[in-house]
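Note that this is a trimmed complex: some chains were dropped, and none of the rest were shifted.
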Amino acid sequence: MSRARNQHEQPHGYRLGVCFYPEQWPRDRWESYARQMRALGLTYVRVGDFSWSDIEPRPGVFTWAWLDEAIDVLASESLQVVIATPTAAPPPWLTKAYPEVRPVDVHGRRLRGGSRRHCDLASPDYRREAARIAGAFARRYGIHPAVAGWQIDNELGDHGTGRSYSPAALQGFRGWLEHRYREVARLNEAWGARFWGQQYTDWDEIDLPNLTAGGPNPAHSLDFYRYSSDLVAEFLSEHATIIRAHSPSRWVTHNFMRLCDQFDHYPASAPLDVVTWDSYPTGGVEYSPLPPEEKARWARTGEPDLVSVNHDLYRGMKPGGHWVMEQQAGQINWAPSNPAPANGAVDLWTAQTWAHGGACTSYFRWRASTIGQELTHSGLLRHDETLDRGAIEIATSALDRESMVDERRHVVLLHDYESLWVYDEQPQSAGASYWSQFMLFYSALRGLGIDVDIRHPDDDLAGYRLIVAPALQLIDADRARRLTRWSKKARMVFGPRTGFRDRSGNVHSTGQPGPLEPLLGCRLRNTDAMPPQVTTLAAGHEVQIWAESYRVTRGDVVVAYDDGPFRGTAAVIRSGSCLTIGAWSTTLVRDLLATELAALGIPTVDLPKGVRRVSTRTREIWLNFNDTPTRTPGGLIVDPVSWCIERKRKD
Amino acid sequence: MSRARNQHEQPHGYRLGVCFYPEQWPRDRWESYARQMRALGLTYVRVGDFSWSDIEPRPGVFTWAWLDEAIDVLASESLQVVIATPTAAPPPWLTKAYPEVRPVDVHGRRLRGGSRRHCDLASPDYRREAARIAGAFARRYGIHPAVAGWQIDNELGDHGTGRSYSPAALQGFRGWLEHRYREVARLNEAWGARFWGQQYTDWDEIDLPNLTAGGPNPAHSLDFYRYSSDLVAEFLSEHATIIRAHSPSRWVTHNFMRLCDQFDHYPASAPLDVVTWDSYPTGGVEYSPLPPEEKARWARTGEPDLVSVNHDLYRGMKPGGHWVMEQQAGQINWAPSNPAPANGAVDLWTAQTWAHGGACTSYFRWRASTIGQELTHSGLLRHDETLDRGAIEIATSALDRESMVDERRHVVLLHDYESLWVYDEQPQSAGASYWSQFMLFYSALRGLGIDVDIRHPDDDLAGYRLIVAPALQLIDADRARRLTRWSKKARMVFGPRTGFRDRSGNVHSTGQPGPLEPLLGCRLRNTDAMPPQVTTLAAGHEVQIWAESYRVTRGDVVVAYDDGPFRGTAAVIRSGSCLTIGAWSTTLVRDLLATELAALGIPTVDLPKGVRRVSTRTREIWLNFNDTPTRTPGGLIVDPVSWCIERKRKD
């Protein structure tokens, strides 16, 4: 996977920042805000996102003065500015002039303006206008000394707009398919279009995969998701190029979202210099598939692994440290319920970002908005300009803001967006999803105190000692070859559905795991997609949601099912350095991973729920998400919703 | 708030009535029906609603004969007739001739005829045709001696049609905005349109606030709700004028619905002489946010406070006594489940209306329909013309039908539809809604045996000793000034979110409670929107759904939080005569209100669940909604699902 050159080295040390909307506040407050920001120890201030109608109130008429001034005010306090281009919200005059810039949703409805993300990346009008305004920003501020970097757009794919079902998208999709397959016959073959008799004779017979009576062909959907994803990557690349043309030596980023499935973030992040994401731990819990009692438990802190998985994911996309571009610093506004974070949570999240290798945490937002859709969202300042609880935690934090050493970790989890798409397109079990299955393995490792990287399966995996592939559903010959090569140098663990499909999203004619069979030493016999309240047992462990039964081809049965239709058949197979786990079981997965780690001599601990550890050569960072104190093996007391650092003893 | 002159005094005494559809029954049954009605003691008979296609079967062709005759038959038994204009259901020929009379729903779909309320109040065609047919009715029956009054249309806003998202509505909305703001710049300011960069340069850039990707601007929505509400008020005013022009000395009403949010009922009721509402207690329970076990408990009686709150609400809109225009008298047909009411429930509801100052209860409907959408709905007669259980309860009721004395009550709750709209537009907590928060205070007072009025916050509140504002989210300087004036003469209690927003729906730049801060002596620190299963404690009381923590500016802390993120901070503040309650807690609110009442020397009782009392100078009316008997403090036994009157002892 090619990576853009990192044009701008980030400074050493862990920095803080904030998202600021000067246009929403009286001019006479700016100086004092800037002073307060500096006093809080902030380095970066993001401005400009959603400012299009303030900068270009009428077509071609630009009012830069206020932003010029705002940047100067910030600069006067030595704050560095991150400029976000405002393309996430075209102004009403633009929406009116070019109605087709607005996307069409999956129900076939053309969405309206008046909100944000009314942007169809497939619309030539949108693309032309977006490039124009981004260019204007880049020219205006490209060499401003206070400008440290750029954020392209804002949260691409939010509100489900990563995929537009518009006529423009249809036209684009057809062209994309023609480019990919050249001949319709090859598309028919790749899609298995003879299934249900949908073989095409011409490109213009192809429709979008929504509004079908009985569900679309998954290969059709997969290609549409690829096309939509390519639009995102193309958009980011185009805008990175525009910005770099006018803004030398500044870095370019985009703020991605938590566990987002709308596009492939690997090619999307390729044209960027820095990867950032927006962290809202309480909202993450509300929208997670956790059971109600777990949601209640983590309501005020977020669930630790559901936060950190994003750190490990986005850190893996670029060297040099990722950012949290928007860090919740109080209650949010967009979840069904929006509880007040626990005392200490903002500091804990900030420390967690740092511990997981982040370079900066930038809080959202400076002052709580008095207008618009987010007026119930918190800021570092309250509506009345008093310092909110989050700001006080930042000001009083014990975090020393030294960079974490980005040490190579021993363990890596493999993640692939295409596998995610086909998984969630046909989950087959009500409780199953790609991310849930990924978290089954991720949380098991974190609960054992293991620090992990997350990488794309086609990346260079040299140096890892344990490679865990929780849910690599898409395996073709090339990928199988690469994985086989790594298996010579590392132990590997594979989860359910590994290798179920080829690149087109079809099943291998040899069945699961397709070309991985020589490596895994087994073939799938059957799957069991258990509904709620149905479970089975494997070596005494409760299995729910999903079970796979294997036929051994050259491996050994490690675990067999104790009951149910698969009784006596293999649930877990070992073949050489590879372990294949077919049973969805929290305790079984944990035990098996612990055994692998022990065999590798990688030490583990048995962490209580809510307690997590990050380990470096010299230190251990302990993070306690519980509302009770915890004691580390070394004897330190970690307060509720708090963290501490323990120096390692030299034995 | 201006009120139309009450053109027609209602007679003394509590009357009964019924809704009758002569056109649905054979001509030869009418005389016997009229006799039966009279024998049941009914005074009023409503006719005409939905009769448009029977009266004007083809454009301009009128067939009045049947209705002439029906009214004469009713008159011959000394029954008085209420004529409902038939505009709630345009005939198919009209829908075909003017397809745009039909509204567009929030999903952008043009609704069809064949049902009812396929009426777009923004459609000039609809308005013209509706005025035409209403005028024809008024001319025909305006001075008929049997005609006592008029009902304009039927249940405006039902089926969510209070807001149409049609091109006509868009055009009307733009005109309304232009009239309100004059300049686009003022609209941008009022809407905080710079949020997410949606500043307008021309009126025709403004769209309706539906079908947005990420949610509309709440100020945009608020104005659209105001515009839609104004259409309702304008429609009622227009039709009242039409009717009065031809029908001197008759009163004009409209039948509103239970806890309806589709428009502001204060201006809507202004042009009316009498306010009526339609009472379906079992349906109200089914659609309430009560937990499942409470829904089961009240399935056959309705929840007492969810019924009476409407009496107190609608009684407060006009002097002279409100009506129940449609009173459920058996099972209904439109809830998910439609249980048989308990024995005694019809009599109990009738007595409750009387006790809460109603002037008339009119039952829905005479005979159960054998046709159409409501053929599973009960009537006073069954399908087979036998007297149904409800009719027998009416016939055998002990109610003496004397008017209740409309005594001035000591306690008033303030209610404002604009606060309702902004509350429910951004509830922030899954369990929160305006009406739920309102009911938290209303039920606490009713459970203490307190009789209350409900009034608009900008009304004349002279004479009240305790003013309770459960959820006045919209507070501007004028309203703050008025409330401050009343605080000199009464104690006041304010609920959560009081003064969170200004008239535009934006947050005050000084934060909550904005201009009320000098009065309340506190400022909002933080909100806590708790998801299900999360609670906190305040002075030992369980708090759920919502908690606010305050900073004292000139008040005293009455209650502080015991735990959670707000531990030790203020939950309840007293400042002078004002108490501000930030914690959503049934028991705490009850205790605090009891304390206020005690301080005022207003006696309270501790009523069991399901038992309610209405008190006058000389009498106490006891209402028992439970399926077990209860004993009053005076020693009377009140049967299950029954009521009784106790004379007060002169001490």
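The chains carry the letters A and B, assigned in the order they are written, with residues numbered from 1 in each.
Simple rule for what comes next: a residue touches a chain if its C-beta (ideal position, glycine included) is under 8 Å from a C-beta of that chain, and two chains touch if they have at least 3 such contacts.
Values in this document were obtained by computation on a predicted structure and should not be read as measured data.
With respect to copy number, the whole complex recorded in this structure file holds 3 identical protein chains, 2 of which are shown.
Going forward, only the chains that are shown with their structure count from here on.
For the pair subunit A and subunit B, the distance between C-alpha centroids works out to 47 Å. Of all residues in subunit A, only 23-24, 50-54, 57-58, 86, 89-93, 95-96, 103, 105, 107, 109-118, 158-161, 286, 292-293, 295-296, 299-300, 330-331, 333, 336-343, 368-376, 378, 382-384, 386, 388-389 touch subunit B in the complex they form.
Taken in their complex, subunit B has these residues touching subunit A: 107-108, 191-202, 204-220, 426, 428-431, 501, 506-512, 523-534, 547, 551, 564-567.
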